[in-house]
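Before any comments, here is the structure.
A single protein chain has been omitted; all remaining protein chains appear in their positions.
Right, subunit A next:
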Amino acid sequence: MGLTADFPELTATARRLRRHIIRMVGAAGSGHPGGSLSAVEIMTALYFKVMRLDPARPDWPERDRFVLSKGHAAPVLYAALAERGFFPVERITTLRQLGSPLQGHPDRKVLPGVEVSTGSLGHGLAVANGMALAGRLDGRDYHVYVLLGDGELEEGMVWEGAMAAAHYHLDNLTAIVDHNHLQIDGRVEDVMSPEPVADKFRAFGWEAKTIDGHDFGQILAALAWARQVKGKPAIIIAETIKGKGVSFMENEAGWHGKAPKPEEVEKALAELA
């Protein structure tokens, strides 16, 4: 894991989040493990190091906001919220069950800590723009983070949002792309290439930086860099591996939206012990 050795606590937290993801998707019998596992380090850095949060006050006006635009990665959000104390960890195994607040895609109405109900791809950036505009109007210094998928960049609406964030100089907003290079039908570059991602955002008026999305040193440095960009929004292109941390899931498009069978859960948990 390279530089992650320099962050023993975050590394241990990331491993717990991965175990939660496997357990909850395994228990549900459906869900999206691949794109949840690829975002674990990003989410760990945000929820356990960077964001100003108070689990006891999920609607605290001064909190930083996180928008999971790639809503199918709900398991990694639930894992982070549970581990951070927004709800008891034991409840993660209710994922996708009737009556559970852990809906298949995040629903803000039923789970405190979820800022935006997502699932239909492409919405998150424009919603984050609204939150950033409101923060500026209210004179609050909270920061808005939005996590996008790379396949999600194929949605035209993402670029409407990209244009608007630059137009309104939203430097209180940081976007992160979980660039794991896979979508349901195969390699993102083969299905409908959004490349070159960083150059496109720069052309839209953003500051962009590409990093290793599994390296805590690079993630934390990039998030600090993004906070210092003034007068324009910043985006971090996080190069990641879909299914990261579970050998048989890594770089396999088939694990985008498929749950591991019980013996696969055991095997994955053994790898993540």
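In this section, contacts are C-beta pairs under 8 Å (C-beta built on N, C-alpha and C of every residue); 3 or more make two chains touch, one makes a residue touch a chain; residues count from 1.
The working rule: contacts and distances are computed from a predicted model.
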"D-methionine transport system ATP-binding protein", "Spore germination protein B1", "1-deoxy-D-xylulose-5-phosphate synthase" or "Electron transfer flavoprotein subunit beta" - which is the UniProt name of the missing chain
"1-deoxy-D-xylulose-5-phosphate synthase"
Which candidate, A:A27, A:M157 or A:L269, sits in contact with the chain we can't see?
A:M157
Out of A:T13, A:S38, A:S117 or A:T174, only one touches the absent chain, namely A:S117
Using the definition of touch stated at the top, determine which of A:L133, A:V191, A:A221 or A:L269 touches the missing chain.
A:L133
Residues belonging to subunit A that touch the chain removed from view:
61, 65, 107-109, 115-117, 119-120, 122-123, 126-135, 137-138, 156-157, 160-161, 163-164, 167-168
